[in-house]
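Reading through the structure tokens given below for one structure.
Every protein chain except one is present and positioned as in the full complex.
A and B label the chains in the order they appear, each numbered from 1.
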Amino acid sequence: MELGAPLDRVEGWDKVAGRARYSGEQRVAGVCHAVAVQAEIAHGEVLAVDATAARAVPGVIDVLAYGDAPALADTSDFELAVLQSPRVAYRGQIVAAVVAETLEIARHAQRLVRVTYDELGHDVELTPDHPGLYRPEKISPDDPPDTGEGEETPAEVSVDVTYETPAFHNNPMEPHATLAVWEGDHLTLYDSTQGAAAQRDALAALLGMPAERVRVVAHHVGGGFGSKGVPPRPNSVLAALCARRVGRPVKLAVTRQQMFSITGYRTPTFQRMRIGASKDGRIADIEHHVIEQTSTAREFAEQSGVVTRMMYAARARRTTHRLARLDVPVNSWMRAPGECPGMYALESAMDELAEACGIDPVELRIRNEPERDPDSGNPFSSRRLVECLRLGAERFGWSSRPEPGTRREGRHLVGMGVAAATYPAAARPAQALARVADDGSFTVSIAAADIGTGARTALTQIAADALGVPVARVRVEIGDSALPYGPLAGGSMGNASWGWAVLRACEGLRDGIARYGGAEPGLECRADTSGEIKNQEAYARHSFGAQFAEVRVDVDSGEIRVPRMLGVFAAGRVMNARLARSQFVGGMVMGLGMALTEESRMDREFGDYLNHDLAQYHVPVNADVLGIDAIWLDDPDPHANPLGGKGIGEIGIVGAAAAIGNAVHNATGHRFRRLPISPPSVIPHLP
Amino acid sequence: MRPFAYRRPADARAAVEAALDAPRAMYLGGGTNLVDLMRLGVAEPDLLVDVAGLPYDTIRETGDGGLEIGGAVRNSDLAAHPAVRRDRPMLAQALLSAASGQIRNAATVAGNLLQRTRCAYFQDVSKPCNKRIPGSGCPAIEGDHYNLAILGHSAHCVATHPSDMAVALTAFGAAVHVEGPGGRREIGMPGLHRLPGDRPEVDTVLDPGDLITGLTVRPLPFAARSRYRKVRERASFAFALVSVAAALDVEDGTVRDCRVALGGVAHAPWRAERLEEALRGRPATEGSYAEAADAELDLAEPLRDNAYKIPLARKVIVRTLAELGG
């Protein structure tokens, strides 16, 4: 039985030896380097690009700008219509590019490009009462912006509070890089992407080429967290344009600073929560009103309020989403878009309700378990939140939680917090090919992506299990759009989608071998899961979890440390225990950053995220991460997909910030409703 | 980054001469801040004079209990030196709280003193900054300044000095050895770093061509009881919001002497002279520490979004002194 075993990462040795090649690291003869020139205004038009000085630098091959850049076939998405218009929609937008023989020359010449602008005033600041707030037609991925049901009734206990979260940047360790190689009218793009096939399709459409003439390769991807999703980022388009223009392979690596404007981020939010309940904590009415930003360059409506549509039982329920269209960089997916900021607000408000009712926060959640999905009315495929809460409470020692603001140990205030977690479990159609190789081993191919999730390893285990052979006899090929179609790594759907197709292909091959009477090299089976997925029964499919945190607040400095965190998850069948733990814990670490250290600070005057590097944007470091652990229930969900898995990439971050915030309240007695909770905000509220 | 020539002189005189050879020559030590600034376009030298290999890489204990520290000594070597760890914990702690192990292994003592502010506007060449382009304006005053100065700033600049080591050295009153076009001289700390006034582009009192060859830290026996406390936004590898270097000499419950300097609050490492004066001769109690801290922090003029630094500095000063005095 290979499924579930704690196998080492199959590409682990390549990674520790430095052999794993990420995009831009392939060796190609005649490669040159491109560097993007970015707009220095937040709103307006490019009047002229003077590249005289840049072109005069020995080693500069070409400079591209609006007016002389190769044309794109599809300019409907402004963010991707790179160099196709003089319009500037945000500071940091790509307005030109320099191509040179070496990176040093390209970076120097980049600074010599003189761009003049017709500058219009900009509006970059999200406020809760922004005059331009509007209701989007739909929220991501494809849901109504507003919902409402039931009649509001007078409540015995009520909470009406607003939470504020800042912008957050994904900041995968590998900056987006692309190596674009044209051979005749074929384009190969070695690209940092979470979905080679979707990236190929998107690039082909932009360039006006049939998809067969574009190939996207991403064997190893240095993290993504949504920022390397599809639609692509403008840097991929720019690399293709530069390579076509100069007729040579072009390498374009986005700098860390540039990532803060062109590779996406999570919107800041204001979230008003209104909950009315009976004294015994049963929710009568619940409302979640979300205010977020979007860019004039492309709309993205993060679905932060959806969690309130399905999480708890209530008689009346309202959710709304309003956006301000600002002159800001394009916000997009970041780990658990929607659920992550939404559950911060909902689970913080639940903590406030528990306090108002005088009920233990774990018990409050148990009392409000719905019987069916309140949103769809469908039964849950499985919902084991209560077990997660109870098991976590027991393991964490929840019963020793102090009264708010009462536990002091030396110069520290100590407290505990809890929050629930949830994330939808879905799958998308995929194709896979399983084949008997010449040496009698098995090769399984699918355009999946391993961005650090362990997908390559899990798919190997799924295939071995289905074929009934040891994992050593299975080789899984992924990360190439030339392979059978696989959807992108996102929405915690990767393994469910790819694994399903791999399972069917391997089952088919196994049958074929049985019929043939042996594993004859060349025998193969292709699978396509689109039909099965279309005919899935109507269930509400979600993972659930419970997050517990203990914090210590330094009464002198306001510094907060998290000595213990425990996540308990019910996330379907776990394909590889070791890698799953890493995924859960990794999400929790990112949630810790969200709670305590991370914040992208908008510069009102200039309109960009000011702290655009890793010295100023504080991703948690090793010393911030103390005793974090994750456990899970044995929870195969037969209604989710044939593998019983539900996806684990995102639920680890969901609820983590609320658990920490609730613990800070428990420690200090003060409720902080704006993230991050860091010394500047904590200091005024300490004894 | 502009193209630049590179030279590696054999001694300090040759280095000074080389530095005067080119209009925008700069000395290169470990490069941990200079290369960073060159890549940002903030520093644009046409010549780098590499002084990391000059024979100023030793630490010598003087007979009277003082220390002579070469300018090219790496931060990690200074932090690991027994005489620093044993007799001057606040200096060791300041060094060890700074940056990362990798950076400390490369960064030199002289370069640490001369690193430049991490103000976000200074580091972004697409924006105005009086320190980078005199007269262009200071967007931080109305803009984002939550981690900028509360003391000694001007209408032209509200930047802070980023060094931790320099805060401890300022508390010690270290002397900086300079080899310059006019010969050798010594500059006391505080005194090396300027306040911004109307010339924020000038960080220090050094003249063109001046090379820091080393430091003297004179004996300060009571500094064996000293501490560096740094408050930051994550547990490690971040610049200070506020930091305190403190040494306390208590006898029979009375403060006989003390040294206190603050980091993260001003354009220069800030020697808390008023605090020291207010504390000498007073009982070693939290009440005295708080009063003395207030004497210093009364000088603070917080900006719109950094007033939190006053109570933060006060609490951390009091706690640090209480731990030393207890």
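Everything that follows uses one rule, which is that a contact is a pair of C-beta atoms (placed from the backbone, for glycine too) under 8 Å apart; a residue touches a chain by one contact, two chains touch by 3 or more.
Here is the rule we use: contacts and distances are computed from a predicted model.
**Q** Under which of the names "(2Fe-2S)-binding protein", "Peptide/nickel transport system permease protein", "Anaerobic dimethyl sulfoxide reductase subunit A" or "NADH-quinone oxidoreductase subunit D" is the non-displayed chain listed in UniProt?
**A** When "(2Fe-2S)-binding protein", "Peptide/nickel transport system permease protein", "Anaerobic dimethyl sulfoxide reductase subunit A" or "NADH-quinone oxidoreductase subunit D" are compared with UniProt, the left-out chain turns out to be "(2Fe-2S)-binding protein".
**Q** In the full assembly, spell out which visible chains the left-out chain is touching.
**A** For the complete complex, the undisplayed chain touches A, B.
**Q** Among B:V35, B:A307 or B:A322, single out the residue that touches the unshown chain.
**A** B:V35
**Q** Of B:A235, B:V265 or B:L321, which sits in contact with the chain we cannot see?
**A** Spelled out, the listed residue whose C-beta touches the missing chain is B:A235.
**Q** Per the definition of touch given earlier, which of A:A34, A:A458, A:L483 or A:M588 contacts the omitted chain?
**A** Going through A:A34, A:A458, A:L483 or A:M588 one by one, A:M588 is the residue touching the chain not shown.
**Q** Going by the touch rule given at the top, which residues of chain B touch the chain that is not shown?
**A** 1-6, 8, 28, 30-32, 35-36, 38-40, 46, 48, 50, 52, 76, 79-80, 82, 85-86, 89, 92-93, 96-97, 99-103, 105-106, 235-237
**Q** Can you name the residues of chain A that touch the chain not displayed here?
**A** For chain A, the residues touching the absent chain are 8-9, 11-22, 25, 27, 53, 56-59, 102-105, 108, 171-175, 220-223, 225, 253, 255-256, 451-454, 578-579, 581-583, 585-590, 613-615, 619-623, 625-626, 628-629.
Note that in this section only the chains that are shown with their structure count from here on.
**Q** From the mean C-alpha coordinate of chain A to that of chain B, what's the distance rounded to whole Å?
**A** The separation of the two C-alpha centroids amounts to 40 Å.
**Q** If you look only at chain B, which of its residues touch chain A in the complex?
**A** It is residues 1-3, 39, 41, 118, 120-121, 124-127, 139, 142-144, 146, 229, 231-239, 241, 306, 308, 311-312, 315-316, 318-319 of chain B that touch chain A.
**Q** List the residues on chain A that touch chain B in their complex, please.
**A** 40, 104, 107-108, 111, 411, 555-559, 561, 596-597, 601, 603-606, 610-611, 615-616, 618, 620-624, 678-681, 683-684, 686
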